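Note that this complex is displayed minus one protein chain, with the remaining chains in position.
Read from first to last, the chains carry the letters A and B; within each, the first residue is number 1.
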Amino acid sequence: MGRGDLTRRELLAAGAGATFVLVTGCGGSPREEITAAKFPGGTSYDGPPLTLDFWNGFTGGDGPQMLTIIDAFTKEHPNVKVKMVTARWEDFYTKFPAAISSGKGPDVAVAHSDQLPINAAHGSIVPLDDLVADLGLSESDFAADVWQAGIYQDRRYGVPLDMHPLGMYVNTKVLKDAGLDPEDPPKDRASYEAALKKLKSKGIQGSWASPFLFTGGLQFQSLLWQFGGELVNVDGSRASWNEEPGVEALSWMKSLIDNGYSPENIGQDADNIAFKNGESAFMWNGAWGIGDYGATEGFEWSLTQLPQIGTEKAAWSGSHNLVVPRNNKPDADRMQAAKVFIDFVTQSPSWAEAGQVPARTSARESEAFKKLEAQSALAEEVPYVRFPPPVPGLADVRESTLDQAIAQALGGGVSVKEALDDSAKRANQLLKFNHEKYAA
Amino acid sequence: MEAATAGRVPGRRAGRRTSRETLRWIALILLTLLYVAPIVWMLLTAFKTEEESALTPPTLLPTEWSREALDTIFSTSSQTPVIRWFFNSMIAALGNGLLVLLTAAPAAYALARMEFRGKRLVFAGIVATLFVPPIIFLAPNYEIVEALGWLDTLPAVIFPLAASAFGVFFLRQFFIGLPKELEEAAILDGASRFQVFTRIVLPLARPALATLFTLTFLTNWNDFLWPLYVLFNPEHLTLSPGLGLLQGANATNYALLMAGGLVASIPVLIVFTFAQRYIIEGVSRSGIKG
Partner (left out) sequence: MNGSGTQLGVRRSTPWLFLAPYLVLFITFVAIPVVYGLWMSLHNWDQFLPEKPWVGLENYTQLFTPGSAKSAPFWSAMKATAIFTLFSVPLLVIIPLGIALLLNRRFPGRSFFRAVYFAPYVLGVAVVGILFRFMLDPNIGAFNYLLSKLGFAGDTPWTTALPWAWISLVGMTVWWTMGFNAVIYLAGLQDIDRQLYDAAEVDGASRWQRLRHVTVPGLRSVIVFVITVTLLASANMFGQAYLTTQGAPAEKTRTAIMFIAEEGFQDFHLGSAAAMSYVLALFLMALSAGVFFFFRDREEAR
């Protein structure tokens, strides 16, 4: 009843109200801002010296390679320094939109092609149509599939840097010791299974089926496409991995364990380590393996295309794209510098040495690239590489449903059909939810 | 009478005593091994090359003591500035501890010694939140911290945690237990409440304050979930999310991982060796009042 009471209550209410307004008032409407920011024309940077913040997830062997490219870039463009910051890809995609929306985002970044749609929908990255127009880039300069993968709702959001398809690595020594010819690795189901049988007779579990995304999940997707299936339907609102092709794909992977060609309950990375330690013979792994195995002293290996286990050829591929984050206060100089940086990096042939297949055709057809045996072997897959479809949020949905189903089925707790059906049922709810949410 | 001289009776009783003593020592030593061995293993692995750290079967001592992993950690262009993370964690934990003392002590004193309208309501409100699990605060505090512009900065890991009701509750218990005479005498002498608080009460409260500071420091030091999501830039991370960063995307360099752990542990263990008496006594007092 006294003055004190009212003052306190008022104070509390005022404080609550103020903070509330502060919080909900922020956010704005990112979509309008995106269309407002335009890239200045031209292909060179003549502005004042600046440092670009460059974020990516290259925490592994590709990190140092990118740093070399950055060094070369700065030599050619002395007034543009580039500061590279890395985080694990998982954390990267969680923090990327948050940093951008709170104004602490980078000037240029790398994102996988399957993450472009959700970042575009969140307004985290800006369309790059005029950027590529300025640089004179078009589909003919790239592999068709990878160029298309950067488009979401009719706008381009990424400039493809590379492709990293899944390939089959071979431990040549293990093969030789088992009496197989490492120069002639298996190319189809029959010869692959025959090779595994022979290896088994020599006590080697030749092909490990890992329950993790790296590498079992990627293996599954490749097989799904090989058997003629698709992850989702055309508009991305329903899962289709539980149909016949998916069942065949996952059953084949399970058969590796059942037939003794793979141990059970493989830990994360354990298959990779076993491969390097000579405990297995074949390793379905991405292009990043080139750097990893190349750096392992005394390790004899080769790289070839995935065997065709299914009815057609297919290989999962991801693609790193260069993107430009939205800036609440667009800075023409920074945008121009970013554009020049993107141009330089995508043309650099040395990125291939990190084990990537360049997306740009000119880089792929260069002499320097052709000298890289392993990467060239992967490049042969270009005509039939497959990218995950551009559905926003698909990666997260897939992670919480399909990836779990693969782990469950391989772990033996659930039958293949059941695991796939169950995961598809749950995924459908999430996909429908996302479809409506991002439909704007 | 028999019992009173139990220790001095030779023969079977004493024999049982010594064998019990021996068992006790064996248990303590085995346990110590269990605690020291992993740390030693971490140290040995930090000095191996990447390949050697992932060998099966593992080697005990490094075949060649390599500084490769440690060099990576200490290199200036490093993507993994473990030293920086250590300092960030230190600043955050110290800042959090100090902030708690600065805010909770006066508040607890007011609730313990002063009468005012609404006191019961305020105290009830504060104590009620003791039972609210911290996960509730995760999403809304994230938005609030973002609105304050504190995302990716150290204030984000200092301020929100300092709002915990535990400090106020704990100190209030302590203040209530202090005899009132000293304070009342000072007031009669004309001292203001503030002077009574700072000159008389706080010095008496030193053990409780030390305990609270220690607990708050350790809680902040061990905090993992919150810093993981509010800090992004590797340079701004604290140790907990930072060390997680050392696990690579497709393959983990275990020598590097252990080197990171080692660099994070050594300074802490050094401080602990000197301050362990205070730290442990601080923690042990926390359970008494319960």
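As a convention for this text, a residue touches a chain if its C-beta (ideal position, glycine included) is under 8 Å from a C-beta of that chain, and two chains touch if they have at least 3 such contacts.
Quick caveat, the model's predicted, so the values are computed rather than measured.
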Would you mind spotting which of A:124, A:172 or A:215 touches the chain that isn't drawn?
-> A:124
For chain A, which residues reach the chain that was dropped from this view?
-> 2-4, 8, 12, 15-16, 19-20, 23, 27-31, 90, 93-94, 97-98, 101, 121-124, 211-212, 264-268, 270, 273-274, 393, 396, 400, 404, 407-408, 411, 413, 425-427, 429-430, 433, 437
Which chain B residues would touch the chain omitted from the figure, given the whole complex?
-> 3-4, 6, 24, 27-28, 31-32, 34-36, 38, 41-42, 45, 53-58, 99, 102-104, 106-107, 109-111, 114-117, 119, 122, 125-126, 129, 131-144, 146, 159-160, 162-165, 168, 187-188, 191-194, 196-197, 218, 221-222, 224-225, 228-229, 239-244, 246-247, 254, 257-258, 260-261, 264-265, 268-269, 272-273, 276-277, 279-280, 283-288, 290
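Everything below uses one rule, namely that only the chains that are shown with their structure count from here on.
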In whole angstrom, how far does the Cα centroid of chain A sit from the Cα centroid of chain B?
-> 38
In the complex, go through chain A and note every residue touching chain B.
-> 2, 4-5, 8, 19, 22-23, 26, 57, 59-60, 63, 67, 84-89, 91, 94-95, 98-99, 101-104, 214, 269, 272-273, 276-277, 279, 285-286, 288-289, 292, 296-297
Residues on chain B engaged by chain A in the complex (per definition of touch) | 51, 54-56, 77, 79, 116-118, 143-144, 146-149, 151-152, 228-229, 232-235, 241, 244-245, 247-252
